[in-house]
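For this view, one protein chain was removed and the others were kept in their places.
For subunit A:
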Amino acid sequence: MTHEREGADALYLYAVARPPAGGALDGIAGVGGGPVHVVSAHGLDAVVSPVALEEFGEEALRRNLEDMAWLEAAARAHHRVVDAVFRSTVAVPLRLATVFLGEESLRSMVGERRGHITAVLSRLVGRIEVGVRVHAVPEQRGSRPGGRASGRTAEPGRPAGAAGPTGAARPAGQGGAAEGGPGRSYLVRRQRREAERERTWATVGAYVHRVRDELAAMAEDWAQHRPQDPRLSRMEGSNVLNAAFLVPADRSPRFLEHAEHLRRVAPPGTLLSVSGPWAPYSFARLDDAAPDREPEAHG
């Protein structure tokens, strides 16, 4: 990521906020290192920093988005600014890499969507986002079938399991009526394991529903993200819940307490983790991507 500012010929937009958004921004560097500042637009504060076209132009952006180091630095810088604004006023965060050629086009975008933005701001004021994910580590591979199957070759004197020492000696025809031959008992064990595995997943499923339902009932809104790739999360097992909850800040201690309770009662091999508080990224949708239709009714 370049830190020189000579080529700063575009504006990177982080968030649109209810004024004043400027107070929290002193000394904060934006993506590419440029100074973050506020552009006043139609009664709202657009939080921006200058960026270079050679880094954020269409071509460069496509290339840079595929560069993990660049992407991480940009995402962290973007978040740093959004988070600072979020901690001082209510804000609508923009998606990463929203770039304008100048203040004029930025202002006209804000003007066209002013009604929508204002509505979203009203919905988000005093709210925070809490992330909750659940990972389930599938059955440990500890008891290998190969080890148990060796009971087949065990001497009659040494009990090899529930089937008993007579299992190996009994002719197959007779055995079918009673405990069953070694092949059958292997099958029974296998079915038992399958059933156990199913019970485990059913338990995990029930737990995930419980987490989602109980936390959603304490939240104003909730959203589900796609499951996280284990190579990115560096977490073992499957990401069975990746959710975000919109919580009024004054109710968040209770919400967090309940999340902690749910974490403690997680079934074995199931891990709940909480992240946040986030600016309400996951709930900052404009109802309509198109500009406001209505004329200036509330001017």
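Assume contacts are C-beta pairs under 8 Å (C-beta built on N, C-alpha and C of every residue); 3 or more make two chains touch, one makes a residue touch a chain; residues count from 1.
Following the convention adopted for this analysis, contacts and distances are computed from a predicted model.
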item: Among "hydrogenase (acceptor)", "Gas vesicle protein", "NADH-quinone oxidoreductase subunit I" or "ABC-2 type transport system ATP-binding protein", UniProt-listed name of the chain not shown; value: "Gas vesicle protein"
item: Hidden-chain contact residue, picked from the options A:Asp26, A:Asp67 or A:Asp213; value: A:Asp67
item: Contact with the hidden chain (one of A:Ala8, A:Leu25, A:Val204 or A:Ala284); value: A:Ala284
item: Hidden partner chain, touching residue among A:Leu53, A:Val188, A:Ala216 or A:Val240; value: A:Leu53
item: Sites on subunit A contacted by the missing partner chain, in the whole complex; value: 10, 13, 16, 53, 56-58, 61-62, 65-68, 71-72, 75-76, 78-79, 86-89, 92-102, 105, 109, 113, 117, 120, 126, 128, 131, 133, 141, 144, 146-147, 149-150, 153-154, 223, 225-226, 228-234, 236, 242, 244, 249-250, 252-253, 256-257, 275-278, 281-286, 289
